[in-house]
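Notes follow the structure.
Removed: one protein chain of the complex. Kept in place: all other protein chains.
Per-chain residue numbering starts at 1, and chain names A, B and C are given in the order in which the chains are listed.
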Amino acid sequence: MIYFLSDYSQGAHPKVMEALERTNMEHSNGYGLDEHCEKAMEIIKNIIGIDNCEVYMMIGGTPCNVTIISASLRPYESVVALRTGHIYFHETGAIEATGHRVVALEGENGKMTPELIDKAREEYEDEHTPLPKMVYISQPTECGSIYSKAELAAIRKKCIENDMYLYVDGARLGAALTAEDNDLSIRELARLCDAFYIGGTKNGALFGEALVICNNKMNDHFRFMMKRQCNLLAKGRLIGVQFEALLDGGENSIYFEMAEHANRMCKIIRDELKRLGIDFYSSSQTNQLFPILPVKVVDELEKEFCFYRWAKEKDGMIPIRLVTGWGTEQKDVEALIKAIKQNYQR
Amino acid sequence: MIYFLSDYSQGAHPKVMEALERTNMEHSNGYGLDEHCEKAMEIIKNIIGIDNCEVYMMIGGTPCNVTIISASLRPYESVVALRTGHIYFHETGAIEATGHRVVALEGENGKMTPELIDKAREEYEDEHTPLPKMVYISQPTECGSIYSKAELAAIRKKCIENDMYLYVDGARLGAALTAEDNDLSIRELARLCDAFYIGGTKNGALFGEALVICNNKMNDHFRFMMKRQCNLLAKGRLIGVQFEALLDGGENSIYFEMAEHANRMCKIIRDELKRLGIDFYSSSQTNQLFPILPVKVVDELEKEFCFYRWAKEKDGMIPIRLVTGWGTEQKDVEALIKAIKQNYQR
Amino acid sequence: MIYFLSDYSQGAHPKVMEALERTNMEHSNGYGLDEHCEKAMEIIKNIIGIDNCEVYMMIGGTPCNVTIISASLRPYESVVALRTGHIYFHETGAIEATGHRVVALEGENGKMTPELIDKAREEYEDEHTPLPKMVYISQPTECGSIYSKAELAAIRKKCIENDMYLYVDGARLGAALTAEDNDLSIRELARLCDAFYIGGTKNGALFGEALVICNNKMNDHFRFMMKRQCNLLAKGRLIGVQFEALLDGGENSIYFEMAEHANRMCKIIRDELKRLGIDFYSSSQTNQLFPILPVKVVDELEKEFCFYRWAKEKDGMIPIRLVTGWGTEQKDVEALIKAIKQNYQR
Partner (left out) sequence: MIYFLSDYSQGAHPKVMEALERTNMEHSNGYGLDEHCEKAMEIIKNIIGIDNCEVYMMIGGTPCNVTIISASLRPYESVVALRTGHIYFHETGAIEATGHRVVALEGENGKMTPELIDKAREEYEDEHTPLPKMVYISQPTECGSIYSKAELAAIRKKCIENDMYLYVDGARLGAALTAEDNDLSIRELARLCDAFYIGGTKNGALFGEALVICNNKMNDHFRFMMKRQCNLLAKGRLIGVQFEALLDGGENSIYFEMAEHANRMCKIIRDELKRLGIDFYSSSQTNQLFPILPVKVVDELEKEFCFYRWAKEKDGMIPIRLVTGWGTEQKDVEALIKAIKQNYQR
């Protein structure tokens, strides 16, 4: 079987494993209060060029989302997202579990816009309605698309006008930063939002995400919230060690190298499918691809390849999701293309 | 000023006041465990013709909604409603405060349909998504429309197919039951849902709603949930006394008489506005009306009448909400019609 | 049957009923935004002699407690109370339902002390422990005892030292203010805490409490929290009207008159029982009394009188609770004393 199932189906980059091995018998303080976490935080502050912020070593993406949202909002405040946003469609109501509404909007290609924020604000009247206080977006989006610098700046502007926080879920941030079409650096991103995270799980870590909170109002007693929401790892060191290894060398680190590789593998497939005239369910610019294929072709492909059927069949056609990762090899990509060609053109 | 602001802007029907006065110095057990509550429950069981159910004397509508939803759902389960549904648009996230998502759907004229339930179910996949377990509707809807017996039966069927509860918010239930177009008796309603409430606040009580739970699974430890969610009144007797007075005589009681009056007053206005060729924001069959009027006319009307502007102005036109109640007098209605005619036709 | 069951087993003072009757057909804005609530708030501000505060018309005591606690605390903060405190022992976990711990301490005679606050603070270490942020007490306590001015000042001092809020549950505040031993005026009380409420339910209202928040940090968006926690009454006017009637005349109002009467009725019983050498379960200074009587005497008394058995039987003796209210008549008190004497001395 060849896997295009997800970018978290394999383990960690060898350099990450090597770092975990090397530091295994060190003694350290628990709960992220150790030298490796300290060092990883420093590296991240350097990369984003902001010193007056806090970085937290988090266990996973949902933990990041739940902790920052429940820590930042007062009980009657809500967070605005797209229906395709991870906090709405794939976290089993973990945000609502903390007492906050996720206002879910229909968007195009996974993207939030200032107009959609206006629409969410229209639901707000007075003490009878929740107060929308945060905008949640992902870079790249769940559809694989990315926000341009101008698009993000427009969203940020709208947030400021409405006294709302802007939080960016960066589960696949590497893929966005290294996308061919990208014009938004991580330094710019950090300045255009209140908080974001640098995803490790989906880009070569065993697990772990680095949450960066630039708006210091949101840093108040944040570690209390981490513990309360089950997101304070006893051996917190593990996440620090991994991010040290991932980001060592800054923009020349394996973090960027791996993400760029995944994007490049995906682009080979995308270009080939476009050449075949295949349509896409959504327009991705990163390491995910959503081609719409004849069910019969999909049935055939599944004998050799592993991937998700992404939506319901319609008129004999079905969208699938193909994801490339840091471990995807060129020969796998070529095998896939060959198989699609064979089956598609019959 | 003449009021068409709401059906809860005045006090209680004189007979309700008289009952409160008459019983004022009685001693009784607290928290709804008294003879008046007992008696009111009996009357309601007789009216709906079901004995194997429980009736609870609740403080208000939001308390009913919050208590039944949080008592019935497991933590990962959600409730499906329209964006116009009261639990979504007018309760400041009180449902989410108990940890449950309200799945909000766009509907027409305030009405849930089997197709919309299907749409909500499509968001459900597996342990990564909340499980939609309850459908919330209002009879009449927030737009003033009513479900026909066939419409309700179709929703019920869809709920049963999907193992979902059906809960009916009856804040204005009297208005639905006495609407000209209504073909759904309270006995039929009680059999077509798992739980519903008979609204008092908006139909002649000082306050209070009678929540009827027909599905006994939902009755388990319900009084614990009432207390936990702030909905157990010390002098619970007060609600029992009011419902005794409201429902004494069953379908010939002042409850039905008041609702029928409010509908009749509204119909006079509706018929006249239709005659004038005025459009409506939504199509109401009960005691609310949403005419779209020129802003200039509205400006004039506001000098003499009290009502809500219901949505944003557009091209010089704006929808307003007119509500009639048990206390609305025919002369008020006539004054309103006269004023609209004068201003509209200029 | 003669009732010493509770001070909320009867209805409202005739003047309250009369006010409700008189205003019944007025039209008013909903949700406490009407002239009667406005007027009641003014009266209360005058009584306490503080203008820079907010007053909210609340439905009941548990609603007051839940709303102020959940509005004031951040998610990881806790509230400190006695095990006998109402929020711990009689609200079905309604505080915990909003995500906050109630730190429960063993105290004597229902009273919080600075030393107990220290003890609660000792459980606090760092981000692994909840942060105690509020002290909850009742005046009078659940045991009927009252805090002296010096005692309250000492608690307040300890709160300030630890950056904690002090909130006083005044469900029976009238009884404390009019107690023979009381040296703490309502003006002083208001200055010695961050928030407190003036209880209506247990002193001659149908229902309703007036919550006074003197610390303006705690007033931020409070009405949003009222709605979210089910405590915004549609016909909010009802509570305003009642407090207007209750407090009209300030310290000469029926509010103080009723409380003083209840205390006086209780004192007659207390003095007589002391003369009989009867012991008490706790030492009450207000309108509750907890005599420990032989079970056989209690069995006899129950044939004629209604009251609670308060704790478990031990060695043939059992504590009962006797409560007098504004409606308790002198002849009832005399009948009770006579019956106790007859049974006790046999």
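The rule we apply is simple: contacts are C-beta pairs under 8 Å (C-beta built on N, C-alpha and C of every residue); 3 or more make two chains touch, one makes a residue touch a chain.
What you are looking at is a predicted structure, and each value in this text was computed from that prediction instead of being measured.
Quick one: say which of B:76, B:89 or B:281 touches the chain that got left out.
The missing chain is touched by B:76.
For the chain not shown, which residue from A:32, A:107, A:240 or A:327 touches it across the whole complex?
A:327
Of the residues listed, A:32, A:63 or A:85, which one is in contact with the missing chain?
A:63
Just checking the interface: what residues of chain A touch the absent partner chain?
Where chain A meets the chain not shown: residues 1, 3, 5-6, 8-12, 14, 17, 20-21, 23-30, 59-63, 66, 91-94, 97-98, 201-202, 206-207, 224, 227-235, 238, 306, 327.
Which residue numbers on chain B touch the omitted chain?
Answer for chain B: residues 31, 70-71, 74-76, 98-99, 127-128, 131, 221, 223-228, 232 touch the chain left out.
Give me the chain C residues in contact with the hidden chain, please.
Against the missing chain, chain C presents residues 75-76, 78, 83, 89-93, 96-102, 104, 123, 127-130.
We adopt the following convention: only the chains that are shown with their structure count from here on.
Using C-alpha centres only, name the chain that sits farthest from chain C.
Measuring from the centre of chain C, the most distant chain centre belongs to A.
For chain A and chain B, let me know how many angstrom lie between their CA-based centres, rounded off.
Averaging C-alpha atoms per chain gives centres 42 Å apart.
Indicate the whole-number Å distance between the mean C-alpha point of chain B and the mean C-alpha point of chain C.
Comparing mean C-alpha positions, chain C is 34 Å from chain B.
What whole-number Å value describes the gap between the mean CA coordinates of chain A and chain C?
Inter-chain centre distance comes to 51 Å.
Pull out every residue in chain B that's touching 2 or more other chains.
Only 91-93, 97-98 qualify.
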